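Okay, handing you the structure first.
All protein chains but one are shown at their positions in the complex.
Which chain is which? They are A, B and C, in the order written, and residues in each are numbered from 1.
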Amino acid sequence: MKKVINAPEDVVPDALRGLAAAHPGLRVDAEGRFAVRGDAPVRGKVALVSGGGSGHEPLHTGFVGPGMLDAACPGEVFTSPVPDQILAATLAVNGGTGVLHLVKNYTGDVLNFQLAAELAADEGVAVESVLIDDDVAVEDSTHTAGRRGTGATVFAEKIAGALAEERAGLPAVAAVAREVNERSRSFGVALSAATVPATGRPGFDLPDDQVELGVGIHGEPGRERAPLAPAAELVDRALTAIEADLPLSGDLLVMVNGMGGTPLAELYVAFGEVARRLRGRATIARSLVGNYVTSLDMTGFSITVCRLTPELLRLWDAPVETPALRWGR
Amino acid sequence: MKKVINAPEDVVPDALRGLAAAHPGLRVDAEGRFAVRGDAPVRGKVALVSGGGSGHEPLHTGFVGPGMLDAACPGEVFTSPVPDQILAATLAVNGGTGVLHLVKNYTGDVLNFQLAAELAADEGVAVESVLIDDDVAVEDSTHTAGRRGTGATVFAEKIAGALAEERAGLPAVAAVAREVNERSRSFGVALSAATVPATGRPGFDLPDDQVELGVGIHGEPGRERAPLAPAAELVDRALTAIEADLPLSGDLLVMVNGMGGTPLAELYVAFGEVARRLRGRATIARSLVGNYVTSLDMTGFSITVCRLTPELLRLWDAPVETPALRWGR
Amino acid sequence: MRPDAEVCRAWVREAAARVAADRDRLTQLDSAIGDGDHGHNLDRGMRAALQAVEDLGETATAGEVLAAAGKALIAKTGGASGPLYGGALRAMGRSLDESGDLAAALRAGCDAVRKLGGAAVGDKTMVDALEPAVKAYEETCDLEVTADAATTGAESTMTLRARKGRASYLGERSVGHLDPGAASTALLIRALVTAARDVRA
Partner (left out) sequence: MRPDAEVCRAWVREAAARVAADRDRLTQLDSAIGDGDHGHNLDRGMRAALQAVEDLGETATAGEVLAAAGKALIAKTGGASGPLYGGALRAMGRSLDESGDLAAALRAGCDAVRKLGGAAVGDKTMVDALEPAVKAYEETCDLEVTADAATTGAESTMTLRARKGRASYLGERSVGHLDPGAASTALLIRALVTAARDVRA
């Protein structure tokens, strides 16, 4: 395993110290393992807290700042954060009008956020939780843990963050996050697996001529293996899976997301194929192309589509000032 | 080789088509292989043109837009662009007050930009060229092709672009680009080599316990191999090499740049080490942490430091609106 | 059996040692059908639990020992297994301080896992090891039999298709692999046997 780290067990606090040094606009507790916007708590504003395993950077720490998250709690690599750190972050950003927990739908994340919310309630803080579950690769049935949360998390954090910045109340902010989630779907394709620092081995072995379709973001294998194919075909597989569940028409927000080890040029090639396939049927009103929800050094990409409404588009365009998304001011 | 591409020979135009679809603010000629800001030519403004081999994205196409480049000309992967495309881009953005060519110091880039400048002069366009050569891994002597241009290119494009946006004349814009270059130094460390689509093999083989020190951005091997070491030590090697040439004091602009395949968390670990080593000796006034000057899927990082003046800092902070750098409006 | 604080402390110590020894095996099981962190998670959690128990001092009750261990597990493990095992130990601690009876405590721990996670026997989770073990103890009050039931239960997950947790994402591809949480449950219950025997001896 070759990584730019000091020791596997120090990756999370070491990266948080680097985050603090690079972004004076954030307040970072490297030992307590959370980052909050520098002006937190913002009185009278609903606070947004998210978190999850580390290794998905910039998610979530890179999305802390005005117009987006108030706090992020990174767990160990690919491991949900623990209730203590979620609680500490929740208390640090509580501005008196409630806190929204944005939780990706993984059993570990759900349970740990749930415990933290109970502890926060004990301290008199009103917490509402919204589950993000946009990954169409997983059947949403009683026979699974339900769909995973992936790319739609970025959309929900941005759009709900914008509404909170306008001083909307907790129910409205939670509702718009749910709306984004309901209108969004994702699908991921991996060309190679991630190597977790603690184990030093790739999460799965993939022959040179195979890809994993419907892959998650924690190094878990996908639902199916298929032969390596041209970008146009891989994009087609992803969009077909998404379209089976979400009509691709109207104004869309489209993200072509890199898994971490994929060159940007390849992501643009994929985005070009998305645009070609949607031409004449839907409008790509807004887009993101780049590394937003990564899996360490995994190669591959995911596509996330959100069917916008005029209000969602307005909130997407609202100013944001975070390490990884920044516009409008 | 596993890549999200259609065919190796189509990577550059396919990526340009994706760029066009993702960024309506740009005008892209995928066949002619250049991208210009949508409002080009901007009358009365000095135009900035840069370019180089593809595979370094977001450099240069990701830096086209108000406040930075007027045009970028991507060559084949890791291959300098040809005079025709540089000329076409130069003519497309010429606003009547001259064009600045920002050229990374590689023989191929230098020769091709030189031929393009001669052709532009034939058409009555005043072109000035500034060479970027910030890589301290290469001795700057008559026994080499001179220092390579790497990370300082981003700084020069941003700062000269800001000055041009203020309608400074060609000599002043060229002068500030030269000043940035003179005040900047870089050093790169590779953990694994890049795989060029056309050949399908890594540019060099690196044993599992070795790194390349002083590596370039075109897949060429570095000056020296050394054992893999903790991040703190790798950062120390890089900063020591830089410091031998540039006193590290005062206000600094520091970039920890990913080579393309390195997880962001690792770049933050490295940035944390840079900050620790500079503490008490210099001020990191501004920073960039992320993938800015990549080498396809190479893993590793580079550090670029620029000693700021108040004027350079002011220009760095000026508004910029490009795919990869965006702030201030 | 009515385990005292000494047995509980010995259990946590033995469990921490066994998890540390089997860390890589558990993680590898999790790599096959999960995200490859279970052994590392539980090792980190059990080390914290052991520390918490040692910090408690000699006067703590059996229930307090398990409560402290459970709290530390929740605070340091992360993932799905942290809240599940932590919640189980806390529930066991409460039950022990009330009734003193191991059968009741084991049942309380199992109920906590089932309530938190919503998994039933056959879903290919730790419940497949835990539920038969608790039932075996209820029926026999024999710890060896209990541990064997946990092991058999864990092995039964091999042929199951996961319906809860991360492995459920794999659908059919989860069949043919042991569930890492069931494997670690078998190991934790085996540690209880050793602890009880060593303290009695």
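As a working rule, contacts are C-beta pairs under 8 Å (C-beta built on N, C-alpha and C of every residue); 3 or more make two chains touch, one makes a residue touch a chain.
Predicted, not measured: the structure shown is a model, and the values here were computed from it.
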Omitted chain's touching partners, listed by label: B
Option from B:Met1, B:Leu91, B:Leu115 or B:Ala282 whose C-beta touches the chain left out: B:Leu115
May I ask which residue of B:Pro41, B:Gly75 or B:Gly151 touches the chain that does not appear here? B:Gly75
Touching the absent chain in the whole complex: find that residue among B:Glu31, B:Glu139, B:Glu166 or B:Asp245. B:Glu139
So one chain is hidden, and I want to know which residue out of B:Met1, B:Leu91, B:Leu170 or B:Ala198 touches that hidden chain in the complete assembly. B:Ala198
Against the hidden chain, chain B presents residues 53, 75-84, 106-108, 111-112, 114-115, 137-139, 142-145, 148, 196, 198-199, 201, 203-204, 216, 218-221, 223
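By definition in this document, only the chains that are shown with their structure count from here on.
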Indicate the whole-number Å distance between the mean C-alpha point of chain A and the mean C-alpha point of chain B. 29
Taking each chain's centre as the mean of its CA atoms, chain A sits from chain C at a distance in Å of 31
Cα-centroid distance, chain B relative to chain C, in whole angstrom: 54
